[in-house]
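Left out: one protein chain. Kept in place: all the others.
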Amino acid sequence: MIMESGPQETSLKANFFLVWSEVVKNMKFLMAYPVIFIFWTIFPFFWFITFIFQGQAIVGGLQSPSFAKSAGTSEYIPFIIIGAILNGYVLTSLYGVGESIRREAYQGTLDYLLSSPCNKAFILIGKAVSETISSTVYAIIHLFVCVIFFGIELTLGVIMPIMLILILMILGLYGIALMLAGLSLQFKQAHDLAHTLEYVFLVFAPVRYPLEALPFWAQIIGRFLPLTYALIAVRSLMLLKQDFPAIYQQILLLFVIDVLAIFLGFYLFNWMEKRTKKSGAISQY
Amino acid sequence: MKKIGEYTRGLEEVSCPVGLSLANIKAELRAIWECNIKEWKIELAYPVNFTRQCIEPLIFLLPILIFALLLADERFSANLLRLVGTGDVITYIVTGYLIMGFIGTAVWAMGFSIRKEQWYGTLEFIYVTPTSRLSLVLGMALHSVVHQGIGTLFEFVVIYAVFGLALKIEGILPALVIFALMMFALGGFGIFISSLALIFKEGWIISEGFHSILTILSPVSYPLTVLPNIAQ
Partner (left out) sequence: MVHNKNNDLYSIQTINLTKVFKKRKHKGIFGFLKKKTKEEKSGSSEDVTVALDHVNSEIRSGELFGLLGPNGAGKTTLVKCLSTILIPDEGTAIINGFDIRKQTSFVRASIGLVIGGERTLYWKLTARDNLMYFASLYKMPRREAKQRVEEILALMNLSDRADERLEDYSTGMRQKIAVARALLHNPPILLLDEPTLGLDPTFSRQIRNQVRELCKKEGRTILLATHYMKEADELCDRVAIINDGKIAAIDTPERLKAMVKETELVEVSCYNPPHNTEDYLRPLCPDVEIITLIRGDEAKGAPSRIKIIGGNAEKHVSTIVDALRKKDAQITSVNISMPTLEDVFIKITGAKLAEGGIT
């Protein structure tokens, strides 16, 4: 009896199972390296503590009137901390998904993934979801510590809006991560691409200073980054004590960027995948 | 006649300069140089990565400078003047950061030198040669230091052009002497990190840990007196 073979309709259940399997695999991988988990929990604190001491040296106190002129708040420490926590999401997304693809290539499993009949987008979604889960765990820990030790104020009323902002920001980062993953299939140097994007976020997004501190041309670049709007929105809620309607514009712009980023991300990834399959570069590293 | 450093055994001669013989010193120095050249050839085979690493110090410095400018009043900080004798936040931070770059070299570049050979797959083959391990590490260190020097020079030129730096010419020579002394300590530190990176599979975490802790505890962008007593 000859079994019929060919493209078959994949059920939503099967796709969900694929995403779930990918999440479980990546989480097990993370658990196999507990040191990595401890690292990402602790080290982000080291990275923003220097800014706090720097502020102390320059200002001599916890508040800076000079800083308030462009930031809208003189409390530079909470400003920095919020930037650091959200930037953490950027780092893990940029390095997480892109590096995940490269790791598959390095281990020799990428060929098998790509030749499987499943929809590759769901593999990527699985990778992205597992990175988000770990990033969220880290962020909650960081926020908890900052509330206790650094005097960050977190009221119940801001939690839901912040979660919405984070979800939108993450979606935008997924799109960017997909673009990165696609580019790394062809150009191999995933780490360099991820680093380059990290620099863009570091310099042009208001992680450690308000957008207004940058020259006009740099501000334009910053306005194309999902992190920018997320930071402005979260700081407005937590530091400037503004209501949700006041950040409506940021939410809308974030949504538009998400749609663009995800569309471009999928398109670029699929195009690059086809291109690398044709050129045979798929499993080179 | 037996020559120094050459030994004859049975049917086959084996030539291997050892100890403090001139031949051995020349051979070890040549190995250091060739190791350095090898690293450069591999690095320049990835031009994007090379370019990125040259501009990376500048990229990480910029947010620190912009943040400092926002806190200070027109680049001047009365508090900093009180603490260290200069109120120019830019010059203060940049000089600290330029030196910190070389600490990063010791921690990352030197620290990962041996681990890199493991990734290449060549570690066992370089270990099987009679060249000393120290020469191999020093060869890679030479490459790292020169590489960092290029990045530092680029950083200095750009910052000087954009912000201007208040530096005294007569202080440069003593600074270079101190800097040279620091390199010896860094060399030892780098060798220490490279041994840890070899033992622990996730050696990059050790490097990042050391780098982060050193960055906090060293007066790079703020004076030591700002830190809690125990950290000082």
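Going in written order, the chains are labelled A and B, and every chain counts its residues from 1.
The criterion applied here is as follows: a residue touches a chain if its C-beta (ideal position, glycine included) is under 8 Å from a C-beta of that chain, and two chains touch if they have at least 3 such contacts.
Everything numeric in this text was worked out from a predicted model, so none of it was measured.
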Where chain B meets the left-out chain, the residues are 7, 9-12, 14-18, 23-24, 27, 30-31, 34-35, 37-38, 41-42, 45-46, 120-122, 124-131, 136
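Please note the rule applied: only the chains that are shown with their structure count from here on.
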Within the complex, chain B is touched by chain A residues 33, 35-36, 39, 43, 46-47, 49-51, 53-60, 64, 66-67, 70-71, 76, 80, 189, 191-192, 195-196, 199, 202-203, 207-210, 213-214
Note: in the complex, chain B contacts chain A through residues 46, 48-49, 52, 56, 59-60, 62-64, 66-73, 77-80, 82-83, 89, 93, 202, 205, 208-209, 212-213, 215-216, 220-223, 226-227
